[in-house]
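Just one protein chain is left out here, and the rest sit where they should.
We just call them A, B and C in the order they show up, numbering each chain from 1.
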Amino acid sequence: MPVQYYLFLSLALFCIGMMGAMMRRNAIIVFMCIELMLNAVNLLMVAFSKMYNDAAAQIFVFFIMVVAAAEVAVGLAIIVMMYRKVHSVDINILNRLKH
Amino acid sequence: MNFLLLAANQQTPFSYLPVAIQLLVGIGFVVLTIGASQFLGPKRSTADKLINFESGIPSVGNARQPMAIKYFLVAILFVLFDVEVIFFYPYAVNFKELGQEGFWAVIMFVAFFLSGFIYIVKKGALDWED
Amino acid sequence: MKAIIAATVLGVILMFAGLFVKEKKSVASLAVFLLFVLLGVNIWDLVTTAPNETLSFFNNMLRVDRYALWFNTLMTGCTLLYALLVSKEIQRVGSHVAEYFALICFILCGVYMLSTYNNVLILFIGIEILSIPQYILAGSDKRNLKSSEASLKYFLMGAFSTGILLMGITLLYGATGTFNIIQYTFLQSDMLSPMALAGILFLMVAFAFKVSAAPMHMWTPDVYDGAPTPFTAFMATIVKASAFVAFMRLFSVSFGAISSDWMMVLAIITAATLFVGNITAVFQQSVKRMLAYSSIAQAGFMLFAVLAVNATAWQGMMIYAVAYSVATIGMFAVLMKMKDYTYDGFNGLAKKDPMLAAFTTVFLLSLAGIPLTGGFMAKYFVLLAAVEQGKMMWLVIFALFMAAVSAYYYFRVIMAMYFKQGNAELNTEVSATDRFLLAITVLLVIVLGAAPNLILNI
Partner (left out) sequence: MTNLVYLVPLFPLIGFLINGLGWRKIPKAAGGIIGSVAILASFAVSLGIFFEVKSTGASTVVHLFDFIQSGTLYIPFSFQVDALSSLFLLIITGIGFLIHVYSTSYMHEDEGMVKYFAYLNLFVFSMLLLVLGANYLIMFIGWEGVGLCSYLLIGFWFKNRDYTNAAKKAFVMNRIGDLGFLVGMLLILFNYGTLSYQEFFGQLNGGQVQLSANMYNWIAICLFIGAMGKSAQIPLYTWLPDAMAGPTPVSALIHAATMVTAGIYMIARSSALYNLAPAALNLVAIIGLATAILAASIAIRQYDIKKVLAYSTVSQLGFMFLALGVGAYTTAVFHVMTHAFFKALLFLGSGSVIHAMGGEQDIRKMGGLNKHMKITGITFLIGCLAISGIPGFSGFFSKDEILASVYAHSPVMYYMALGAALMTAFYMFRLYFLTFTGSFRGTEEQHHHLHESPAAITIPLIVLAILSVVGGYVGLPPVISEHHTLNTYLGSVLSNFNVHHLEHSTEWILMGLSTGLVIAMIIVARVATKNPKFAENTGLAKVLENKWYVDELYDAVIVRPLGVLADVLDRFAEKMGVDGVVNGTGRLVRWSSDRVRLLQTGQVGFYIFVMVIGIAVIFALRFFGLNY
């Protein structure tokens, strides 16, 4: 299967994630959309690694996954902290800081 | 065959077109779906609709029970320590080639890892009843 | 190389110190001592490497050259100065003093990686090590909702930009089949595949976010405003400088040969950054927020160093990083002493505490780029680099105009201090030690302006 199919797929996933991050208001969902972007990248990475049959890219994917996990940890902690303050995970109520 | 990987030595705008098309398709799809659901979907929200459906029985109490923060904490820590294991696969695959140096590298990795674990234990993140 | 490991280990040590040492003050002093050690390690690295010798580690994933070592040393020195100046305020932020300092150590580890990476994997990890602790530091003031809000905003947008960065790396990998930034130089301008170009642009966008260049700057004012002031001072100076060095390293080492393909876009980003930062700063009422916008404006000037891929640009980046960091740290240190962060809070400071007012004036003059201060030399060098490179005359003139605009909002503070009535209330008593340290900072600013050779000829 030619690699550009993977390219198209993961670009589409990436754009979907982008739009989601842009349009959703629930912090968790926004964060999931960002994870979707990262996974689109992972998919593309693996596809290329197969194309060049070069393992480096797969190791890179491992690193992406681990860093993403670390981000999940920090992110969820922040979101929980936010939730305990304002009892909502809606990012549109983050309005203390403005112009 | 693969125009994206080929070096496009004829720099016509056409050779850029696929990228643009891809972006447009990707963005357009999402805009379409979300926009459509916004406009087409009927917006009649009666009181009956807003109560959550408990198989006909009127719901009791609030669904949002305040949950102990411990659950989040444990879940988060689990995710961390679970995913870190991923680094053992590449080492396991070719630890012979890596030899001594690789071994010590992994030992260092585990050491940092353990220090993190000891830290959270000391910090009292895992003891369940305060 | 030694420094990276040292930073990590010292960070871990600090974490554990937090468990056993309960006394905030002693933790802080321990942290300062460890930063001294770290500076020592950096200097050790520096002196054990011959000039124009480049070492490479981890089968060529790190390439350590003299410039990087010197940059690391200077940044560590700035961090030390910062820690000395604001350790009291850090203790006031919250109860986890040891963790705050540990996070700062980890950030320094990221700084070292970003100045020596030779492989985009290290770039990616370095940026993450740089960013994730910042998300935590931004939210470290648990009592304050603004702090948590800043943290969440910063986290969401930072993660977003990470996605962009990774997409860029992946597309470049697809086009070249390598992660090594030296091998990216195989890219030829006349046969540049769209994928490679897209990758470069994605990377540029991601970096633009990290250095808060327009239009990716929107997070900056909110985060800098909401985060606890001591940590804002750190984010706005050392972190931003190292992000810039990473930006420069990639774009002049790897893509310097094909600069004609991305220069125009970056030039437009630069113009936008200068415009937004300066014009918006004019209308601020809080000095803290004004400094946030001014950091955007200063980023616009630093972008010149990236634009002009030549030797002067590297020197300009070095001196700009140091001059800007020192002046901004000093300015924030003064700001933290004030009770009221608005301009009116500074009214009549010259009467109440002439010494403090004089120090503040020097910092502001340096930020505004008045001669005989470090800020002037920095602006001079980066603009000179752009002029030598030749294609950017219109942008240079625009930048000079914007510098004139910037004088307006910096001098508003000076006017408030000297030309206005009122009693500026101090938050805390300014101790003799603080005065001494501030005096040293002022001295550094002036020395940088009078003899830039000291840090240029390395």
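Just so it is clear, a residue touches a chain if its C-beta (ideal position, glycine included) is under 8 Å from a C-beta of that chain, and two chains touch if they have at least 3 such contacts.
All of these numbers come straight from a predicted model, not from anything done at the bench.
K.L.:
Kindly name the visible chains that come into contact with the excluded chain.
P.N.:
Across the whole assembly, the hidden chain touches A, B, C.
K.L.:
Can you work out which residue in A:23, A:46 or A:70 touches the chain that's missing from view?
P.N.:
In the complete complex, the chain left out is touched by residue A:23.
K.L.:
Return the single residue from C:176, C:193, C:237 or C:315 that touches the missing chain.
P.N.:
Reading the full complex, the residue touching the unseen chain is C:315.
K.L.:
Taking the full complex into account, find the residue in C:124, C:173 or C:219 that is in contact with the omitted chain.
P.N.:
From the options C:124, C:173 or C:219, the contact with the absent chain belongs to C:219.
K.L.:
Which residue, C:24, C:153 or C:337, contacts the hidden chain when the whole complex is considered?
P.N.:
Looking across C:24, C:153 or C:337, the contact with the absent chain belongs to C:153.
K.L.:
Under the stated touch rule, tell me which residues of subunit B contact the chain that is not displayed.
P.N.:
The missing chain touches subunit B at positions 13, 16, 19-20, 23.
K.L.:
Which parts of subunit A face the unshown chain closely enough to count as touching?
P.N.:
On the side of subunit A, residues 18, 21-25, 30, 88, 90-99 touch the unshown chain.
K.L.:
Kindly note down the residues of subunit C that lie in touch with the hidden chain.
P.N.:
149, 152-153, 156-157, 160-161, 164, 194, 197-198, 201-202, 204-205, 209, 214-216, 218-219, 222, 260-265, 268-269, 276, 279-280, 282-283, 311-312, 315, 354, 365, 370-372, 376-377, 383-384, 387-388, 390-391, 396-397, 400-401, 404, 407-408, 411, 415, 418-420, 450-453, 456-457
We take it that only the chains that are shown with their structure count from here on.
K.L.:
Line, ring, star, complete or other: which describes how these chains touch one another?
P.N.:
The chain contacts form a complete graph, every chain touching every other.
K.L.:
Per the definition at the top, count C-beta pairs in contact and tell me whether A-C or A-B has more.
P.N.:
A-C
K.L.:
Using each chain's Cα centroid, which is most distant from the centroid of subunit A?
P.N.:
Greatest centre separation from subunit A goes to chain C.
K.L.:
How far is the middle of subunit A from the middle of subunit C, if each middle is the mean of its Cα atoms, in Å?
P.N.:
The answer is 26 Å.
K.L.:
Would you mind pulling out the distance in Å between where the CA atoms of subunit A average out and where those of subunit B do?
P.N.:
6
K.L.:
Give me the residue numbers in subunit C that touch at least two other chains, ranges are fine.
P.N.:
Residues 174 of subunit C touch two or more partner chains.
K.L.:
Show the residues in subunit A shared as contacts by 2 or more other chains, in ascending order.
P.N.:
3, 7, 14, 18, 59, 70
K.L.:
Enumerate the contact residues on subunit C facing subunit A in the complex.
P.N.:
121, 124-125, 128, 132, 135-136, 139, 142, 145-146, 148-153, 155-156, 159-160, 162-163, 166-167, 169-171, 173-174, 177, 179, 221-222, 225-226
K.L.:
Within the complex, which stretch of subunit C touches subunit B?
P.N.:
Contacts found on subunit C: 8, 12, 15-16, 19, 174-175, 188, 190-195, 198.
K.L.:
What residues of subunit A sit close enough to touch subunit C in their complex?
P.N.:
By the definition above, subunit A touches subunit C via 3, 7, 14, 17-18, 21, 27, 30-31, 34, 37-38, 40-41, 44-45, 48, 51-52, 54, 56-57, 59-60, 63-64, 67, 70-71, 74-75, 78-79, 81-82, 85-86, 91, 94, 96-98.
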